[in-house]
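Apart from one protein chain that is not included, each protein chain of the complex appears where it belongs.
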Amino acid sequence: MLPDADMERLLREIFAPFDAEFAYAVDEVTVTVPRERIAEACRVAKEHPRLRMDYLRCLAVTEYDDRYQVVYMLYSIALGHKAMLKADAPKDDPVIPSVVSVWSGADWHEREGAELFGVTFSGHPKLEHLLLFDEFDGKYPLRKDYPFEETSEWSAETHPQWETPGDGR
Amino acid sequence: MIGFFKSLAVTLQSMLRKPVTVQYPGEHLPMSPRYLGFPGLLWDDAVDEPACTGCLVCARYCPTDCITVSMKDNPLHKEGKSKRRKIVDDFQIRMERCILCGICVEVCNFEAIAMTDYHEEADISRGDLIATKEDLFRMGRDYQKRAGIVVGAGSGSEGEE
Amino acid sequence: MVAEADLQTVDMLLNMGPQHPSTHGVFRIVLTIDGERIVDAEPHIGYLHRGTEKLCERENYRQIITLFDRLDYVANFNNELVFVMAAEKLMGLEVPERAQFIRVILAELNRISSHMLFYGAFGTDIGVLATPFMYGFRERERIQQLFEAVTGARMMHSYFRVGGVADDLPDGFTAHTRALLDELKRGVQECDRLLTYNEIFLERTVNVGAITGEEAIDFGVSGPVLRASGVPMDVRVAEPYLVYDRFDYEIPLGKNGDCWDRFWVRIEEMRQSIAIVEQALAMMPEGPFQAPVAKFGFVRPPRGDTYARAENPRGDFGVYLVSQGENTPYRVKIRGPSFCNLMALKRMTVGHYIADAVVILGSLDIVLGEVDR
Partner (left out) sequence: MTWADVGWLVLSVGLFLGFISFVVLFLTYAERKFIGRIQQRLGPMRTGPFGLLQPVADAIKLLSKEDLVPGRADRFLFWIAPLIVFVPAIVIWVSIPFTRDIVIENLELGIFFVLAVMGLSIAGILMAGWSSFNKYAMLGAVRAAAQLISYELPLLVAVLGVVMIAGSLDLQVIVAEQNTVWYIVLQPVAFLLFFTAGLAEVGRTPFDIPMAESELIGGPFVEYSGMHWSMFFMAEYANTFAIAVLTTLLFLGGWRGPAPATGWGQDVMMAFWFLTKASAVILVIFWIRATIPRLRIDQLMSLAWKVLLPLAFANLVMTAFYLFYGWPDWSIVLLSLGLLMATVYGYYVRRRSRLPRPVTVKLRVRQGRIVG
């Protein structure tokens, strides 16, 4: 486990060719990488002998006013390092390369991000609905423009579109 | 085979022990004094009026929006008997939605609401699960009597019980 | 004679869940089976999706604690802990020591109660008629009575606050807990003896659903499931939080990463948790239980983002919190350990029998509230 300043130096050294920006998220270093190169950067982080960040703690999508940001929280079980990788995607073209080939564990996180935020993870083997039902199309509930519905009790009258089709058998 | 017979021995042993069942409707487990039951409204016995001024703070901070409150001018205030300018007019809690988190009690500035130990308020229709002002005072005053809570006369102080 | 290859056979699709007694909630897995053997498994989740992350963007920091209670609804304290830790991290808040010890004690007791639930459910999955279930619940009940004495609620406590805990411990807490720990020791011992080395239990669990350490890390598996594969990753040691760096305990590690190892790791963890609680009780200082923060815990952390995580009974529970300096978070991403462990389910089940699928699912110890959020 390196102190943060040393960690930043190490990351600066390793991610120098990536045109990256560095910052802090309280106690860990964040590395913002251009989105085209994020998969590559993740592979470097995983396989570089001085990082060996083999454990994907979390993968989160966040919507900001002008962009979608995908955050990869990484951790090295062998060395105890931690760091965040970040990649931004513009709102009009929310596409980010998938990292499933780097960590299998990114699978459902990416599917979740895709269905809740509408961010397309290109190269993902199966970008289908995960948490929502299949009919929930074209809307992305975690976007800021998706309204909070007024709380109302569920009934067939208030939500006729959610009546399940059935043959009555 | 040893593990097999060990398992049988464990079950035989526990069969010889006393059952731990508590036959619920007949007997109750002791309840903790901090038990979070349904919220109830407290009564200011000194002035003989509700301690609640209908200030709406609980309704605003309720995570599930289960509280509905309205207030009115306090007639007793005009007569000079009470310090409360406003008093609760109507108060409803939708019990089916209440999650018993206790936030309303924490935010109340007048010690007017408390988590009672009422917990057996099941009913057969949704309409019956809406606790009216009368229900809330019934629970609250009963609890107040049993727990010995005295609401200061129109003090508006912030004290934790 | 007709050779088997000449027979026209088709694989059968077997839909397990969402209404199935062994899916631990509303989980659905579509198994493609060839006879009794599983050829393919496709998990479907989301039946309990309540939009917690969206709700978190509307509620304030005090209210969100109630939402976190309902994620992993058998490890409520641990969930609350991670959220308040994330907020405290953003605010740079120093939590009083007494509060930290209270949190440790409650979180570890919650771990025991959660593992007891696992024990019961796993025993039922494996086919004992509810006896482990009853034993597990007997112990759980004792712990919940202690929780009720402390927080007033048996499950949905909403007791931790940003900067501390809601209230000081009640009188007689130490004596009550010590008595409880003695009973728990006996209870864990009994549970251990009932199943762990039973021959049929061994036959059913050893070498079933094995996953190697590398694969487990690749899938982001954490907690007892990861440690059963022999990877020494425990957040309590890897990224020490609270006062976990003051205790002496042991981390049980498995070797094969099979169902038996996961079971054993959890049984041992209960013993270690008891040891931690004992030490914490002895070391607990007097003092304030709440740092001075905004009234009622309606805090406004400064702009920024942070990731906090802690060792939940099920594994590495994380919260990614983005604040814009308002009284509600800007974005909360919850990383449920069950969610990530479940991703490895397909890898574990394929090639085993239907009966094993149930056992493997049970050994992952998922809680759907946290998977679907």
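Just so it is clear, A, B and C label the chains in written order, and each chain counts residues from 1 on its own.
Just so it is clear, a contact is a pair of C-beta atoms (placed from the backbone, for glycine too) under 8 Å apart; a residue touches a chain by one contact, two chains touch by 3 or more.
Note that the coordinates shown come from a computational prediction; the quantities given were computed from them, not determined experimentally.
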| item | value |
| --- | --- |
| Chains still shown that are in contact with the chain withheld from the display | B, C |
| Touch with the omitted chain, as defined above, among C:Arg28, C:Lys185 or C:Arg204 | C:Arg204 |
| Chain not shown: contacting residue from C:Ser113, C:Asn256, C:Ser323 or C:Ser338 | C:Asn256 |
| Residues from subunit B at the interface with the omitted partner, ascending | 1, 4, 7-8, 10-12, 14-15, 17-21, 23 |
| Hidden partner interface residues of subunit C, rising order | 12, 14-15, 20-22, 36, 123-131, 134-135, 138, 194-195, 198-204, 206-207, 230, 232, 234, 236-237, 240, 244-256, 258, 260-261, 264-265, 268, 353-358 |
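Going forward, only the chains that are shown with their structure count from here on.
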| item | value |
| --- | --- |
| Centroid spacing, where centroids are CA-atom means, of subunit A and subunit B in whole angstrom | 42 |
| Centre distance in Å when subunit A and subunit C are each reduced to the mean of their C-alpha atoms | 23 |
| Separation of mean Cα positions, subunit C and subunit B [Å, integer] | 30 |
| Residue list for subunit C, restricted to those that touch at least two other chains | none |
| Residue list for subunit B, restricted to those that touch at least two other chains | none |
| Residues of subunit C that touch subunit A when the two form their complex | 45-46, 49, 51, 53-54, 58, 89-90, 92, 217-221, 231-233, 238-239, 304-307, 309, 316, 318, 320, 322, 330-331, 333, 335, 339-340, 342-343, 372-373 |
| List of subunit A residues in touch with subunit C within their complex | 25-28, 54-58, 60-63, 71, 73, 75, 77, 80, 82, 84, 103-108, 116, 129-133, 141-142, 146, 148 |
| Of subunit C, residues touching subunit B in the complex | 59-60, 62-63, 66-67, 131, 135, 138, 141, 145, 148-153, 156, 158, 167, 170, 190, 193-202, 296 |
